[in-house]
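One protein chain is absent from this view; the other protein chains keep their places.
Up next is subunit A:
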Amino acid sequence: MSGTARTAVLRDAIGLGVAVGLYGVAFGAAADSAGLDSWQALAMSLLMFTGASQFALVGVLGAGGGAAAAIGSALLLGTRNTVYGVRLAPLLAPRGLLRRLGLAHWVIDETTALAVAAPDRDLARLAFLSGGAAIFTVWNTTTLVGALGAAALGEAAQAALDAVVPAAFLALLWPRLRAGAEEPAVARRVALGGAAVALALTPFVPPGVQVVTAVVAVALAGRPQEGSR
């Protein structure tokens, strides 16, 4: 592998690590506003380490949801990582159980994107490991910053934080709906369906259950098309 290619891979990995930092602060703040203490917020970033699931879990708890709905929504979003693992397995070719157990922890959106984009297998491993290390470090540090920062805020600032949380979810959703995403028209239909189901159920079910139930809107995506990937 050439030095230039290695440098490019490391630059991308570190760049992505820095970019997730803001999301880490937002997650820490959202966790605080949902009633988690700073240690619990940090434990989630250390142990769960998959952004969308972490946001969903604290989002459901923040809406007053119960344990089952919170864990269920995190797991539903976590199924993505199973598909990523399948794509990564031939690239990473983990030898031995211990190595596989270790690598699995870093299987997330960003490390998969980095590894799959790398030009060969050695660079893919480097991209996965350097990206995983950069993101893991920054994500955990900024989670703690966000959680401690939000905990120090007064009551007036809590009203601001209440408005920041739905905006953060919208910012996570937005790239999936924009032109250039995978089938954006389908994703928009599914998103509108999910929001409609959740709002319609809100008066009738315990808080949080409407979020997990909104997954039925995935049916609006329809069947896979012939000849699609």
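Following the convention adopted for this analysis, a contact is a pair of C-beta atoms (placed from the backbone, for glycine too) under 8 Å apart; a residue touches a chain by one contact, two chains touch by 3 or more; residues count from 1.
Note that contacts and distances are computed from a predicted model.
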Which name from "Sodium:solute symporter", "Aspartate carbamoyltransferase", "Branched-chain amino acid transport protein (AzlD)" or "Cytochrome bo(3) ubiquinol oxidase subunit 4" does UniProt give the chain that's left off? "Branched-chain amino acid transport protein (AzlD)"
Touching the absent chain when the full complex is considered, from A:13, A:70, A:123 or A:147: A:70
In the full complex, subunit A touches the hidden chain through residues 22-23, 26, 35-37, 40, 43-44, 47-50, 52-53, 55-57, 59-64, 67, 70-71, 73-89, 92, 94, 100-101, 103-105, 107-108, 156-157, 159-174, 176-177, 182-183, 186-188, 190-195, 197-199, 202-204, 207, 210-212, 214-218, 221, 223-224, 228-229
